[in-house]
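All protein chains but one are shown in place.
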Amino acid sequence: MTLAAHFDIEYLQYLGPDGKLVADLPKGFDPKTLVPLFKQMLFVRVFDTKSIALQRTGKLGTYAACLGHEATHIGIGASMRPEDVFAPSYREYGAQFMRGVHPREVLMYWGGDERGNDFEIPRNDYPWCVPISTQCLMAAGAALSFKLRKQPRIAVATCGDGGSSKTDFYAAVNSAGAYKLPLVLCVINNGWAISVPRASQTGAETLAQKGIAGGLNCLQVDGNDLIAVLEAMRRAGARARSGEGGSVIEFMTYRLHDHTTADDARRYRGEDEVKAGWTREPMLRLRSFLTSKKLWDEAQEKAWLEECGKKVDVEINAYLECKVQPVEAMFDYLYADPPPDLLAQRAAAIALEKRNG
Amino acid sequence: MTLAAHFDIEYLQYLGPDGKLVADLPKGFDPKTLVPLFKQMLFVRVFDTKSIALQRTGKLGTYAACLGHEATHIGIGASMRPEDVFAPSYREYGAQFMRGVHPREVLMYWGGDERGNDFEIPRNDYPWCVPISTQCLMAAGAALSFKLRKQPRIAVATCGDGGSSKTDFYAAVNSAGAYKLPLVLCVINNGWAISVPRASQTGAETLAQKGIAGGLNCLQVDGNDLIAVLEAMRRAGARARSGEGGSVIEFMTYRLHDHTTADDARRYRGEDEVKAGWTREPMLRLRSFLTSKKLWDEAQEKAWLEECGKKVDVEINAYLECKVQPVEAMFDYLYADPPPDLLAQRAAAIALEKRNG
Amino acid sequence: MADQKIAAATNAPAAITLIEAITQALAYEMRHDDSVVVLGEDVGVNGGVFRATAGLSAMFGTERVLDTPLDETTIAGLTVGMASQGMKPVAEAQFDGFMYPMVDFIVCHAARMRYRTRGRLSCPMVLRVPWGGGIRAPEHHSEANESIFTNVPGLRVVMPSSPARAYGMLLAAIREPDPVVFFEPKRIYRQYKEVVADDGEALPLDVCYVLRDGRDVTLVTWGAQVKETLEAADALAKEGIQAEVIDVATLKPLDFATIAESVSKTGRCVIVHEAAKTAGFGAEIAARLAEESMYDLVAPVERVTGYDTHIPLFRLEMKYLPSVDKIVAAAKRAVAQS
Partner (left out) sequence: MADQKIAAATNAPAAITLIEAITQALAYEMRHDDSVVVLGEDVGVNGGVFRATAGLSAMFGTERVLDTPLDETTIAGLTVGMASQGMKPVAEAQFDGFMYPMVDFIVCHAARMRYRTRGRLSCPMVLRVPWGGGIRAPEHHSEANESIFTNVPGLRVVMPSSPARAYGMLLAAIREPDPVVFFEPKRIYRQYKEVVADDGEALPLDVCYVLRDGRDVTLVTWGAQVKETLEAADALAKEGIQAEVIDVATLKPLDFATIAESVSKTGRCVIVHEAAKTAGFGAEIAARLAEESMYDLVAPVERVTGYDTHIPLFRLEMKYLPSVDKIVAAAKRAVAQS
């Protein structure tokens, strides 16, 4: 048999579900650096819990929880530099917080207010992206712009296991390979795309191998293991920054919550599976690892959670106090230079508002 | 290093460019069966040459030549059964002739007459498909319909190296894997997509490996070697028919002509490359192989070419004699049950025709 | 309409919502025609995010109710492929805002299969699209994009606005030998119930429905705005203005005769739709009036539509949509002219 080509896909994992190391730590890796990240993971979980509660009490629109994804999200965010560009799907709050997005902005977006997308800090990051995986291809375009202008920046996009079936994802893979783009495509495989299980999306054994279609670097990672996430992102980032091109990383995690607050996952998946998911979730193992290293303890956690609660409440209040935009906001951000007919509609809308009091 | 997955892509070749075997023939393969196929290849080349001449003299619209692709096209056509469905792109006449498409139908299509698509024989085959690679996904849909209705049929689609960049191609790969479809995706890599070389399309080492993205069977083949083409198609067909799912086969060949008669390839590729292409073309080696096996000789070729010329001329005449459709043909095939406003437009168009004589 | 259906029913039919009527029609046709399959994202065990396909997977199995990979291009391509080989696929776009990747297959293949092959192949498919705003949904879940398809020859574009019409028109759409884009006004999916006999009786796909008679002004609308338009007619009646209300129901082909007849009586026409004004489908109706009913019109045509901007996220969306107030004001303007 003559071989035309040959490919291996590596699997990365350091921390087992029980918090024990299953492999040597990456060279030079200092466990102390995990503590602030673990704290961020806890913060995100508090935020997530309170956001769900907010939705349940009618104070927020549909909300996509991130329960169970914390290690992947925080690891991705932690690996990026401020000048890089992040193109999220819709639930990667942890990564966004690491980049400076305010929790109140998340709430405004899901609260039906476009101003939530006007991030005060990562000014060039993409907003949440509802049309699945289109953010991957936009990120490829961003990466292409960095490359053409010789800027030392990379683009990082995330999508789901479902999203990896989307043609836009493949287009991003293809472009990244064709142009050797500084792009990291993160496939966050949480097992489900609403009600459709991973196995129904594709006949591929791994989602990482989709990168082979474009000649990209491919890696599969335990996405509940923060150390593995960080190491995978470090490698992909280094490749991207040094001109070696793009990567596809599959992060294996699990969606512990419903798809969104509009979904009821009991219709399509069993209790057992969810229970098993809870045994592999990312906080448990990291807490136990850090505790074993004497880097974390119960008292610290209690104090920190309290602080998180307060911080999140400040954000929630800021969100709740935010007045609805005036009716002309509908018109004011459509064109830099709005045409006369649109201005006439704007005036009519304002007049109608005034009339209706 | 823990491996998540591992892939090998096989390369198939039997006949070297010099007509000598570079590997043992597939088990049970009888060289005699190549003779009628070689004759078909010659027929296609005669047809192609005459069609180009027809275009040059203003008697045909833009025409996409198939010069150099004969082994791949004939091999694909030969491997299919009448009840299968073929979804070509736009230059696979050889495969279509094997399935019963009349040369005059090809000419009518490129001559600006929709009746060319109304194949008399392969009634369920798809017509030529201009929007690149959409035929691949339609073929996946056809394959899905066979699978759901438990019909023992397969779908075969062809696309180019350029076409393998198209999102529709990836969607076909993904669907074939997700549903384990009886589908064979043939990527005919002729080195160029109009002016864009294969290397600019993708960073992938082979186009065959794109099938890995969907968990398909992948194979790379010397597309100028009819034996390799037949063997690759046999394997992929057998898999498809036995429920093992889809394949991506990359056929390595070369476009010896301009992209179409509307193109001038000298603008973007060198003479040397084309010259080298002629040393690897498919007829040369097959002729020499068959001659060495005493299965073919010069006299036979001369007689057969003469016959081909006559056959093609009959087809060309039939095409040239074919009257333009009446104006109402524009309206008559749009809906099974045309709406009244359309019928009114039809009547107006007929009236206008009459008025204008 | 509904009354006739009750009469035709064999056993006491239940009152159902528009979305239940969709489910009922799908189930009916799947029972009676083996070649009908349903496909889309989450249409299987989950029954669709709106529950339009609830129960179908259990009834007909996963070979008739197919969850697809998450890709709209895939859904469209597979659908065209199946339809052109003799099946009758009913595909679902999960939301209006996700159907754009389907445009290529709909325009280049579904709408042309019969035309380009001179009738050798055809494409009897239905694309169901939950449509429109006003349900406080996230971005891209609230779009009124019907106009994209109305300039495309070879398609039928329909939008029922009552349970009975949803049932009858969906049956017709599935039986139609050519492709149908079937918009479902999601805001009124559960607005009210109506008795709809499960008798398999299709409704025509080429007529407008006069929902209310009136002599003073013709209000023409479709989809969810039928609700506000009927309410506006009520409000106008209180002021002595008799508005005729027409539900267009089938946009393509347009039954302009029914609209023209009404306008020949009223002399005034207000077109109401949710999509942005410019080049929305209302323009076609106004254009036909300008061509064919000019001598009947005693007042300029009015359009009450979404503004020429995107439907905002939900805190502002109701201000974007046509409202009873806006319709009433336009009708009064029209009636004030003579």
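Read from first to last, the chains carry the letters A, B and C; within each, the first residue is number 1.
To be clear about the criterion, a residue touches a chain if its C-beta (ideal position, glycine included) is under 8 Å from a C-beta of that chain, and two chains touch if they have at least 3 such contacts.
The structure presented is a predicted model; accordingly, all values stated were derived computationally and were not measured.
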| item | value |
| --- | --- |
| Contact list for the unshown chain, restricted to visible chains | A, B, C |
| Absent-chain contact - pick from C:89, C:134 or C:280 | C:280 |
| From A:40, A:89, A:134 or A:158, residue that would touch the chain that is not displayed | A:134 |
| Full-complex contact with the absent chain, from A:43, A:63, A:93 or A:119 | A:119 |
| Touching the absent chain when the full complex is considered, from A:7, A:29 or A:333 | A:333 |
| Option from B:3, B:53, B:130 or B:320 whose C-beta touches the chain left out | B:130 |
| Where the unshown chain meets chain B, residue by residue | 61-62, 109-114, 128, 130-132, 162-163, 165-167, 193-196, 200-202, 262-263, 267-268, 324-325, 327, 329-331, 334, 341-342, 345, 349, 352-353, 356 |
| Interface residues of chain A (partner: the chain not displayed) | 85, 114-115, 117-119, 123-124, 126-127, 131, 134, 137-146, 148-149, 155, 167-168, 171-172, 174-175, 178, 329, 333-337, 339-342 |
| Contacts of chain C with the absent chain, listed as residue ranges | 73, 97, 100-101, 103-104, 107-108, 111-112, 115-116, 139-140, 145, 147-148, 150-154, 252, 254, 275-276, 278-287, 289-292, 294-295, 297, 299-303, 308-310 |
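Here is the rule we use: only the chains that are shown with their structure count from here on.
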| item | value |
| --- | --- |
| Chain centre separation (chain A, chain B; CA means) in Å | 43 |
| For chain B paired with chain C, centre-to-centre distance based on mean C-alpha positions, whole Å | 41 |
| Geometric centre distance via CA averages, chain C-chain A, whole Å | 36 |
| For chain C, residues that touch 2 or more chains besides their own | 69, 71, 73-74 |
| Touching two or more other chains - residue numbers and ranges from chain A | 165, 167, 200-202 |
